[in-house]
Every structure is written in structure tokens, then in C-alpha cells.
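Missing here: one protein chain of the complex. Every other protein chain is in place.
After this line comes subunit A, so read on.
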Amino acid sequence: MTHPEGPVVHDPHTLPVNDNVNPYAFCVDLDGQWFLQKGKMIAYYGQVDFHAIGHGPLDHLVAANFHSPLHATAWVVAQGRGKMLLADRAYDINSYDLDDGNLTIRSGNLLAFQPGLALKQSIIPGFLTLIGTGKFVAASNGAVHFVEPPIRVDPQALVGWADCPSPCHHYDHAYLRGVLGGIRALTGIGGASGEEHQFEFTGSGQVLLQSTEELMGATDTGGVPATAGPGVPGAGV
């Protein structure tokens, strides 16, 4: 049956190898293991098993590549051989290659990664860091743009950053100066433009931005363990 004017029909041989099917879906050529965020697999050909992270046959792999106990319930390991399609609420999806690098990304944006990468929880709450060599897949609300520091970005547009130092907060000081500014700063009365607070990046590297200021609904990242002790950001909140 052919559809001359119809949509493209994919089968296991015509699906792309570790590449996008369309801007909203990514095809993983699975031969071994991949880490996935729960519930992002939409379809697969072949033989694939999904294992929860915790206990199980993949303990060794998890120990080597997964260092984010706070996120453990949000991730699974796909194991087997076949073509697997990933998507997330029809958001834009892109894949990235890291070559002995590091990249920090908002936890809700990361969909999947190869075991060549190790996932660690960033000390910045809500962010994850990937270290090593391999491919990962991330979603964004609108297309992703790469920019180089020095740059100040809107907090809601930030997806992640690679190789450069972690950002710091930047407040538009001029706006909060003087008597009126003092009242604004103290009471919040007087109106805010919504743009007087940014994240500031310095150094050399790459900053990833999405093209909207609407955050993707992130999965609950959990808290820092209560035993973490003083000096650990986020502990005791």
C-alpha cells in the first residue's frame, strides 16, 4: 500500500540511526543500554527491556554511570537491541555529543543518555551534570540556541551550559537605586519589568537557551538528603 501524497512511512530499516525522525521525536539505535527518563519511550521495534534503577541485573552499570540518587525513581535503563523512539509532550528534541566534556542541564529537559556519560546531580538545585563521552537527548520548549559567554540570560530561558563556570545571579542595580528603587526593592510596590534579574555567565564555553520563557514541567528532583549536613546548598530546606 503506497501513499503517494501521504506522510512518510517508517520501518526499522528507514528509521534514522541515533538521529531525529522529526523535530519532536528521536530514534535511538539501541544495541546495549541507554538511560531514559520514565515514560518518554513512545514506540520501539526489536527486543527491549526496561529496568527500574534501584536493584536488579544492572547494578554494575548504574553504579558506574548514575550518581543522582535523588532522581533514581525518574529514570530507567533500556536494554536490548532495536530501534526506539523517544518524545516528550511534543516539545522540540535535540541530541548532543559530548567528547570528554561536561554539561549541566535542567533536570526536566534531559530525556536520555548513553552509558558513556556519567550523570551527576549538580549542586545547583534542579540541575544535572553529564560528564564523559557520548550522546544525550534533551527536550526544549522551542528550538535551542547556543551562545557564548560573557552573556546574561533570562532564568526561564536557560536550558543548560557546557564547559564554562556555573552562573551567578545578576540584579539590575540601577533599577533598585534611589528612594523609589528602595521602596520597590523593599516592598515590591511600584512595578517590576520582570527583567531585572538574570543569570550571568563568564569564562569560555557554551550556554544553551530555549526560545521561550516557559519552563517545561520538570519532574520532581527531590531534596538533598537530610544527612548532608551544613554547607550543602539546598540542605535543611
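Throughout what follows, a contact is a pair of C-beta atoms (placed from the backbone, for glycine too) under 8 Å apart; a residue touches a chain by one contact, two chains touch by 3 or more; residues count from 1.
The rule we apply is simple: contacts and distances are computed from a predicted model.
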Select, from "YoaK family protein", "dihydrolipoyllysine-residue succinyltransferase", "AIM24 family protein" or "Glutamine--fructose-6-phosphate aminotransferase [isomerizing]", the UniProt-recorded name of the complex's unshown chain.
-> "AIM24 family protein"
Contacting the left-out chain: of A:Asn22, A:Thr133, A:Gln156 or A:Ser211, that is A:Asn22
Of A:His10, A:His67 or A:Arg152, which sits in contact with the chain we cannot see?
-> A:His10
Those residues of subunit A that touch the unshown chain are 1, 3, 5-12, 21-22, 24-25, 38-45, 48, 50-56, 73, 76, 85, 87-90, 93
